[in-house]
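Missing here is one protein chain; the remaining ones are kept as they sit in the complex.
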Amino acid sequence: MPLELGSRWLVREWEDGAVLYDRKTGDTHAIDPFAVEFLCLPESARYDPAQASRMLGERLGGEIDAETLRSAIDAAFEQLRRIELL
Amino acid sequence: MTQTLRVGDLSRDELRHRLHGAGLSLRSGPLVFEIRSREPEIAENLPRLYADTPLGNAAFADFHVEVRRARGLRGWLKPQVEFLIDDRSPFQPLPRPQSFAMLEWGMNWCVANHCHQYLVIHAAVIERKGFAAILPAPPGSGKSTLCAALIHAGWRLCSDELTVLDPADGTVVALARPVSLKNASIEVIGAFAPQALFGSEVPDTKKGRVSHLKPPTDSVENVGTRAKPRWVIFPQWQAGAALEIGAQPKSHAFIQLAENAFNYSMLGETGFELLGRVIDASDCLSLRYSRLDEAIAWFNCLADEAAR
Partner (left out) sequence: MIRDAVLPVIRAPESALLLDLQGWDRLIREARASNLGARIAEDLAGVTTADRLPAEVRPHLLGARRLAQRQQVATLAEVERVRAALADGGIRLVLLKGAAYLAAGLPVSRGRVFGDIDLLVSRAQLVEAESMLLKHGWISTHHDEYDQRYYREWMHELPPLHHVARESTLDLHHNILPSTARHPPDPALLLADAVETRAPGVFVLAPADMVLHSACHLFHEGELDNGLRDLVDLDGLLRHFGKDAAFWNRLDTRAEALHLEQPLRYALRMCELLLATPFPAALLAGRRAWPADLRERLLEQLYLRGLRPNHRLAGDRWTPPARWLLYVRGHWLRMPPHLLTAHLVRKAWRRWTGLEFRSEERDEAEVLKTKPRSEDRGLA
């Protein structure tokens, strides 16, 4: 079932990846599941790496070290910015 | 109950009269084409390859198409024909001997560009036991040969080029038009299915030698039956290769279908939902093969398992 993220994005997820539809531009993108988690964060957290780190760290459980998490967040942000989702 | 007339029921004279005059109207699934042309290749191949195809309604056609001699200076040097949809020519003219092939390509273009009530994907689609296998594939993958063989081995032809999906219920809409084959495929299928009927062979097209195969009668007669997508299969023919099946990530298959669709962006959110449903319902697989009989056996296994 498609997941609605706010009123702007529709997401369909499978084990190995996800696709996203952006209502604002009509574009469709392939994104990885981590980026989907990132988009689920409240808007303030998306632009605040420290907050994002904290919230995602909680969601994923304590198994991921801060550095890996942080670089994953930076990569996701960059990816999403490039395709104009952020 | 009056029987629907088919193209094959018309006399040669009547066929020619319509082609030269008001137009020959025929149905391809839910679509009606009205065709006009004075080209002999077309008068020759239409009754052969569309023999089972029902005639359409003279009052209304979805597409009014024509293949005629191209005008202008180039036409004097080497005779050429152009394809017109309602008097507009969407692409370059071709040498006259290719006039029937041009009609086929033109009709494909009409469906690919002017059917936004559906999602139209550049892929072959065939059906067995109510389930549809969608085969997106770039040229050179062997998709057309595989498709042509399968439809003579128990599978119904929905289309060899255009997978048409209905957003209303996610089903496959069949068109059952002639199958386009080129070069060695022509001989391969000729040997595989000796009873199959071919149209005239055209040399020297950009794709090489081209010929069209008549759709099997039962495919045309059952064109109105919808099929449920069950497999998305990416075939790749490779000389000498053993049969090898791989699982394709669903998100990857989704993007492949979207990229191979002609009008995906036109359908916006509807297209996104539709492809999501199709991918959800389908096993997404890659197939590497060299022997047609092995590939066909595997396909038939798939259908048997699904029906259980």
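Order as written gives the chain letters A and B; numbering starts at 1 within each chain.
By our rule, contacts are C-beta pairs under 8 Å (C-beta built on N, C-alpha and C of every residue); 3 or more make two chains touch, one makes a residue touch a chain.
Only a predicted model underlies this, so the values are computations on that prediction, with no experimental measurement involved.
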Requested in this report: Pick out which of B:Ile42, B:Leu55, B:Leu165 or B:Ile255 touches the chain that's been left out of the picture.
Outcome: B:Ile255
Query - Which of B:Arg68, B:His116 or B:Lys129 contacts the chain that the document leaves out - result: B:His116
Requested in this report: Kindly note down the residues of chain A that lie in touch with the hidden chain.
Outcome: 19, 24-31, 79, 82-83
Requested in this report: With the missing chain put back, which residues of chain B would touch it? List them for me.
Outcome: 30, 32, 57, 59-62, 64, 70, 72-74, 83, 86-94, 102, 105-106, 108-109, 112, 114-117, 122, 161, 205-207, 255, 258-262, 264-268
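The rule is short, and it goes like this: only the chains that are shown with their structure count from here on.
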Query raised in the report: When the C-alpha atoms of chain A and chain B are each averaged to a single point, how far apart are the two points in Å?
Result: 40
**Report entry** Interface residues, chain B side, partner chain A - complex
**Finding:** 249-252, 254-255, 258, 264-265, 268-269, 272-273, 276, 279-280
Report task. In the complex, go through chain A and note every residue touching chain B. Result -> 2, 10, 12, 14-19, 21, 23, 26-28, 30
